[in-house]
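Left out: one protein chain. Kept in place: all the others.
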Amino acid sequence: MFGIPLFPDSASTVAADVDALYFFLVGVSGFFSILIASLIVAFAIKYRRRHVNEVGAQVQGGLLLEIAWTVIPFLITLVIFFWGAKVYFVMASPPAETLNIYVVGKQWMWKVQHIAGQREINQLHVPVGRPVKLIMTSEDVIHNFSIPAFRVKADVIPGRFVQIWFEPTKPGTYQIFCAEYCGTKHSGMTGEVVVMEPVEYQTWLSGGAPEGSLASTGERLFADLACNTCHRPDSRGRGPMLNNVFGKPVQLHDGSVVTADESYIRESILTPAAKVTAGYQPVMPAFQGLVSEEQLLALIEYIKSLSPPSEKAGQP
Amino acid sequence: MAVELPPHHYLNDGFGIKSWLLTRDHKRIALLYLAAITVFFFIGGAFAVLIRLELATPAGDFVSDDTYNELFTMHGIVMVFFFLIPAIPAVLGNFLVPLQIGAKDLAFPKLNLLSWYIYIVGGLFTFYALITGGVDTGWTMYAPLSTKFSTTRIIPAALGIFITGFSSILTGLNFIVTIHRMRAPGMTWFKMPLFLWAIYATSLINILGTPVIAITVLLVAAERLLHFGFFDPSVGGDPVLFQHLFWFYSHPAVYIMVLPAMGVISELVAAFCRKPVFGYRFVAFSSLGIAVLGFLVWGHHIFVAGQSIYASLVFSLLSFLVAIPSAIKVFNWTATMYRGSVSWQTPMLYAIGFIGLFTIGGLTGLFLAAIGMDVHLTDTYFIIAHFHYIMVGGTIMGYLGGLHYWWPKISGRMYPEGLSKLSAGIIFIGFNLTFFPQFVLGYLGMPRRYHAYPPDFQVLNVLSSAGASILGVGYLLPMFYLAWSLRYGPAAGANPWGASGLEWETTSPPPTENFATTPIVTESPYNYPSPVVKHVA
Amino acid sequence: MWVFLLTEILFFGGLFLVYTIYRTWYPLAFAAASHHLDIPLGSINTAVLIGSSLTMALAVRAAQLNSRKGIIVFLVFTMILGGVFLGIKGIEYSHKFSEHLVPGPNFQFAGAFVRPAQIFFSLYFVMTGLHALHMIIGIGLMIWMLLWAYDGTLGNGYYSPVEVVGLYWHFVDIVWIFLFPLLYLIGRHAVVH
Partner (left out) sequence: MRSCTEMAERTEHHVVSTTIYYAIFAALLALTGVTVAVAYVDLGPLNVAVAIAIACFKALIVVLYFMHVKYGTRLVKLTVIAGIYWIGILLALTLSDYLTRGWGTYGAQLQ
């Protein structure tokens, strides 16, 4: 309207759900705002004071009315609650088969690491029509990866992995914002998502990853950091074999069982003593401070690649 | 015959700086607060002006990014901790609590003065932080930015918040004890004006919530100063825990900021409709309901911050519950106007403004409480618009309405009616122009705390900045004409509005001891026709 | 006064929350770190503080009964016990310093839990430090009460100030009653490296 944008692009599957809820809420709010406003104005005019000593009618209250305007809003809020929760569950549960991409936030840029090896800064190329999962972490403070056109965002927290997923529906270029205040250049921590047709995307992917795939970088690191002195492909090392670990339950020495997801692998590398695998001594050195977040991603991707293909659905 | 000021009242009971700075009279202390709070409001307002100037253009060209970050941080801290939280309780509350319950003073007059000094000391710390470089963490001071990365003056600012916190606690304590123990004979709980219920509920929140923010900022200071690790992921700490602690206080604090204004509105609506508040008990209990439920919803600020899904669901549901008592209030005020004798004097205009804007602000809170919606809206201008609608459109309207309503009691004189209506109008228009476009910006996705933004958003931002300048003028006017009326305004007389309530039964301004004889209460607070219905129309 | 204590409860409540969260996150680390605290000293201190609560209660009783001498004697006892507590705490702190158990760049901790142990000791120092600060304030208040007892302000049925200080002191005692098991006595049964 008048060249003023009033409504954002909606370019992901979940955007439509969010928009529907939004319009419902605008409707409810509009209804009540207008109701209250018109009642006040009407009363103010109709019952305006006509002479100095006039007083109002001495009405004290009415139980029925009170009950009505407690119960009706309550029911409306219940509707909103369930609706909001439903949309939220969609956002929080990625489909089983996703294209995985790693994102590292740092003051003040986004580093994107594709599994095939491409790296990007403040840009993210994805194919249209395919669910994409971003696995994100931060090197310093809390950031927030936000794509308004997809209606998704999440805080990117140092010290753990955070994931969001979306399925782009329209090719195009969309804004990325950092939406959690992170210091001086917070407002400069922006970028764009480029959504491409699958074919173009394939061409883009093959366009060159000088260092090879992420997993192969990880493999090199695994040797450089001497991980392979303890974790050997056979069972003779001091550490457990890492084949077939990812995605499987791991028995810990205190008896509990955890699933070896990205966060677990990450923790195992950075602070191995926190969760010690059953049957092993806690001799693995802590690599916290020794490997960067990006190297970590490569290592994780390598360890993932040692597990059977069904776990590697994310590979393009 | 013109009305005249009484020969003896609290304002001419001693002159000179000492009679003010060492006073124990709750009315004078209220005025001390009024002065201090006004200063802080204009400091905070000046920051807002600079923010809006910067945002008039998409490029970050007016101030540097660091300066901008300090601007909104200091704007938030000053406005929240040094203006809005104390505004109504410390000024109007201090002035009115003893008057409305028919007491001579608060339970602990010296403690009351001490609270003011503590507030000032806290303010000085913050001021010191400000002039030696400012703080750039946002008012929410999230770790680890605040504990490890920022290089700005966080410790003095944190101490400032810590210290003022004690001032709020002591004031709250004072009010609670006063309301329990010093009510005039016959003033049962259900004969108390609704303003007192609101103040009582606010004080409860103060007492129960403020200590938690105190310990939280202390931990931040310890982490910065002594390298202790509480929220530091590199030693295994969880930054999200800081957010839990912060919001455990800061969500209830938003009700500290709105409940007193709701109390004022109840008084205004009753007085200017000359009618009892519809559903007195519902309005009274909804204040307590908000105070209690308000403690159960803090997690709605951290839906996308790595909180467990199930906790988010619980917090979302509870957030909807806390909206119900607010809804009850809005409906009851509206119903009070039905068949009232509605006067269009300035305070009533503010009350009407409050109801309308609070409704919009509150309803947009429902958007945010719906988790799936909040994911898109959080940390965008939608949030900014939501809370300015409640805090500026709501609470400040309530505060100004209350100030105008009780001004004749405070000063003994009337303010110029025409001018005050004009500025109420300017404020209403300026306000909506400033903050309505921000809802749209928010849904478009413009993040908050952005020093520069994509050019697409410019038109809406320009509208907002234009509105802010109108709003600024609207706020300056009352300052001048109220000051003017202190000297030149016509004397008001004891009860210029023909309102009921104990405060109107003593002279304006009241004598130091408030009432010549202890009043005895036999009637409900809003019993019309009141004893004196004769003055202004 | 009770309302004020309500505030205090939540003040410490924030700390207990932080404690609870990290204890559930790092049970082993907390147990290991706890082994570096000195149980005998901690137990003695607990007894000392309980004793001071007793003398405080007796001081209040003396005040109720208008016994000026009683007030003075018992207050002095309470202050001495409080002083002993702080002294022992000081000794413990100095041990921690020499063992490099103070969080920060000089922190040293043998074993696997360097990082979470740092959280434990951060908590240890803040919790016991704030507790000690409260005790110092309490002793200050008691000096005041002593003066009032001397000049006769107290007595003749006017004793509520002593009562208030008493409530405050007992509250401080209660905080310690929780701190002691939570900080000192974790996982003593298991040998953790």
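For reference, chains read A, B and C in written order, and residue numbers begin at 1 within each chain.
Criterion: a residue touches a chain if its C-beta (ideal position, glycine included) is under 8 Å from a C-beta of that chain, and two chains touch if they have at least 3 such contacts.
In this text the structure is predicted, and so the values were computed from the model without any measurement.
Here the missing chain is touched by one residue of B:122, B:306, B:398 or B:437, and it is B:306. Interface note: of C:10, C:33, C:101 or C:114, the residue touching the hidden chain in the full complex is C:10. One chain of the complex is left out; on subunit B, the residues touching it are 107-111, 173, 177, 180, 208, 212, 240-241, 244, 248, 295-296, 298-299, 303-304, 306-312, 314-315, 375.
Residues 1-6, 9-10, 13-14, 16-17, 20-21, 24-25, 39, 43, 46-47, 50-51, 53-54, 56-58, 61, 64-65, 160-161, 163-164, 166-167, 170-171, 173-174, 177-178, 180-182, 185-190 of subunit C touch the missing chain (whole complex, contact as defined above).
FYI, only the chains that are shown with their structure count from here on.
Taking each chain's centre as the mean of its C-alpha atoms, subunit A lies 44 Å from subunit C.
Among the residues of subunit B, those touching two or more other chains are numbered 234, 236, 238. In subunit C, the positions touching at least two other chains are 26, 115-116. Note for the complex: subunit C touches subunit B at residues 3-4, 6-15, 17-18, 21-22, 25-26, 103-105, 115-116, 118-119, 122-123, 125-126, 130.
The touching residues of subunit A, counted against subunit B in their complex, run 2-8, 17-18, 21-22, 25, 28-29, 32-33, 36-37, 39-41, 43-44, 47-62, 65-66, 69-70, 73-74, 77-78, 80-81, 83-92, 107, 140-142, 144, 146, 148-149, 151-155, 157-160, 162, 175, 177-188, 190, 271, 274, 288-289.
Across the interface of their complex, subunit A is touched by residues 60, 65-66, 69, 136-138, 140, 142, 144-145, 148-150, 233-234, 236, 238-240, 273-276, 278-282, 304-306, 309, 312-313, 316-317, 320-321, 323-324, 327-328, 330-332, 334-335, 337-344, 348, 352, 355-356, 359-360, 363-364, 366-367, 369-376, 378-380, 440, 443-445, 447-454, 456-457, 459-460, 498, 528-529, 533-534, 536-537 of subunit B.
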